[in-house]
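As you look at this complex, bear in mind that one protein chain is not there, while each of the others sits in place.
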Amino acid sequence: MRVQFKSSYDHDINLFQDNRHRIQYGILILLAIAAPFVLPEYFVGELTQIAIWSLAGLGLMLLVGHTGQVSLGHAAFMAIGAFANMALMERGWPFIPALIASAVITGVAGAVLARPLLRMTGIYLAIATLALSVIIEDIAIIAEPVTGGVSGVIAPMIELFGYEIDRYGTPTAFYYLCLGVLLLVTLMYANLLRSPSGRAFLAVRDSEVSARALGVNVANTKTLAFTLSCAITGLAGALYAHMAQVVNYESFLILISITLLLQVVIGGLGSMHGAFLGAIVVVLLPQVIATLRDLVNAHTPIALGDYPGMDMAAFALIILVMVIYEPRGLYGVWLKVRTWFQLFPLYRKGMFRRSRTYLKTERMR
Amino acid sequence: MDVLQLLISGIANGCIYGLLALGFVLIYKASEAVNFAQGDMLMLGAFLGITFINTGYADLPFLMGLVCAAVVLGVFGYLLERFVLRGIFGQPQFAMVILTIALGFLIRFFAGTVWGHNPMSLETPFTGQVLRFGGLIIPMVDAVIIGATVLLTTVLYFFFARTRLGVAMQASSQNQMAAYYMGIPVKRVNAIVWALAGVVAAIAGVLFAAKGAVEPSVGLLFGIKAFAAAVIGGLGSLPGALVGGLLVGIVEPFAGRYLPSGFGQVAPYVLMLAVLILRPGGLFAQVSQKKV
Partner (left out) sequence: MSLLQVENLSIAFGGVKAVDGVSFSVEAGEVFTIVGPNGAGKSTIFNLISRLYEPSGGRILFDGQDITRLPAHKIAPLGIARTFQNIELFDHSTVLQNLLMGRHVRRKTLWIEDMLFLPRVRRAEREHRRHVEEVIDFLDLAAYRDKLIAGLPYGVRKVVEIARALSSGPRLVLLDEPASGLSVEETKDMAWWIEDMQKDLGLTILMVEHDMSLVSRVSDRVLAVAEGKPLALGTSAEVQADPRVIEAYLGAEETA
């Protein structure tokens, strides 16, 4: 194990602990930038999807993983972001202001809903947000002037600094756009977490009573978390709309809300890494399964048909195993593996005591 | 007259919601867990019913088929608790939420693989029959559903009030720790509660299939509505679940009739949100303050 020598408080305040850390993340970002030049074009689309779902995952992670408030309705906020962005661009707004405005609008919508919603806790909050997600499907049909009704809206071309960016025409440029937004949000998120605001979120998550006794205004803190969470998710929704090209009421079904929650759980609640890991699983799993099925069909006499929902089932199975054996998700697995290598001959079983997930019983408050 | 007709259809629907909500509440009361797969268990029950009863399948008499479906799903519930859910005993509620959501996906996949994705419906001795009271026409199905619900509720009531097992369940639901110290086998009781929830889901499922078409994805939305019903009732109260179910069932057809299209479907959810906003713990809430 490496021994760290700390020379100043800044060591703990900085985004990265040391140079090694800095280099690791630097390489990761360089890889993400270099990817379109190395990988076949098909994978650029997949990477874009990963970026967008990571962004949505970050939004939900802020709320569920770091503030301890569950939401089973975040697709609703993706929808708000998407439709807001489309509607503004239709009305002639340039892309960047429209994107920012869609985050703001979603954030405001979240803030308005937060007050009544966050009086509820635990399961009640889960079901209320779930209901929200169902309701938004119908609102998307009813609010025809904005959402285009049943047929939905077609994403306008993005014009940025004189370039035309379009998911099919210029996939690499669109990927960079998503990556840029993702990195920016990640940076701001990380900043929050290393400052008083982020600590207040964690305080509310881990013990509301002590948070209050320490002077944290719990209602305001939850509202802020909900607002920021919605704003981030709204951004993801806007980008998603440009990727899907057409969005209507069917684009943000309740199933998406549920998948998004499962995504952050698979990734690992309570760590930003979890949002990314979860997105990778959600996007790549269907590919992996399709490949596996083709392999089985090609090399064995077993003919696996195309069962609809197979990837969802596989996904569910992973969740099942994860919840039972590794409640901290993929990030938890990663931590274990890393520690195992760092301590190589010394690793003991039971070194990681089963740590609890982050939401608590609601019979007692 | 028209209103009365709507009302009866609403009550019949409400009974199915109520039964499903009852399943939620049973489990919630026993272990403070929430079963998000309850709707999918209903769907499974419906398909089992079809398999046991329809001609071309097992072709059993209606009641026999119903019992078989109930037994199969009861055993399923028991095994589920015993071999899957017990793995996370003692973990917070959220883990159970996630686990049962995942379970729902698996059940849906299973049903899709076995029964396909085309809507199927149940053949019953009373399909198409109607009862007439003056000018009032009541579909036989609705009458059967209402009757069955009343019967089942009565049975459950006596079970909880009079039998040893029922009383043990009540005790363990009120305070698992205390029940444990009183020598009640809390874990076994949990498994039995899940079995019971399976039985109730099967009955609700068969009734559901008698009234309309079934396909693997019906469970999700139906389950959410039933969940809304349970929450309206307060999640901790068996009568509350039935009341919530009836409310949701009745609101739906009326909203569909009298509100502009598009607003009707969301009525149950709006109702639930309204209840939750006014009373964050449901109508029959029982949240106590944490001692520190």
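Note that the chains are named A and B in the order they appear, and that numbering of residues resets to 1 at the start of each chain.
In the analysis below, a contact is a pair of C-beta atoms (placed from the backbone, for glycine too) under 8 Å apart; a residue touches a chain by one contact, two chains touch by 3 or more.
All of these numbers come straight from a predicted model, not from anything done at the bench.
Using the touch definition up top, pick the residue from A:L224, A:I258 or A:L320 that touches the left-out chain.
A:L224
Quick one: which of A:G148, A:G198 or A:G309 touches the chain that's been left out?
A:G198
One chain isn't shown here. Among A:L214, A:L295, A:V321 or A:V337, which residue touches it?
A:L214
Since one chain isn't shown, list which residues of subunit A touch it in the complete complex.
9-10, 12-13, 188, 191-192, 194-200, 202-203, 205-207, 209-218, 224, 270, 353, 355, 358
One rule holds for everything that comes next: only the chains that are shown with their structure count from here on.
Using mean CA coordinates as chain centres, what's the subunit A-subunit B distance in Å?
Averaging C-alpha atoms per chain gives centres 32 Å apart.
In the complex of these two chains, what residues of subunit A are touching subunit B?
Going by the criterion above, the answer is residues 70, 116, 119-124, 126-128, 130-132, 134-135, 138, 141-142, 209, 254-255, 258, 261-262, 265, 307-310, 312-313, 315-317, 319-320, 323-324, 327, 356-365.
Enumerate the contact residues on subunit B facing subunit A in the complex.
Going by the criterion above, the answer is residues 32, 34, 84, 87-88, 91-95, 97-99, 101-106, 108-109, 112-113, 117, 220-221, 224, 227-228, 231, 235, 262-263, 265-266, 269-270, 272-273, 276-277, 280-282, 286-292.
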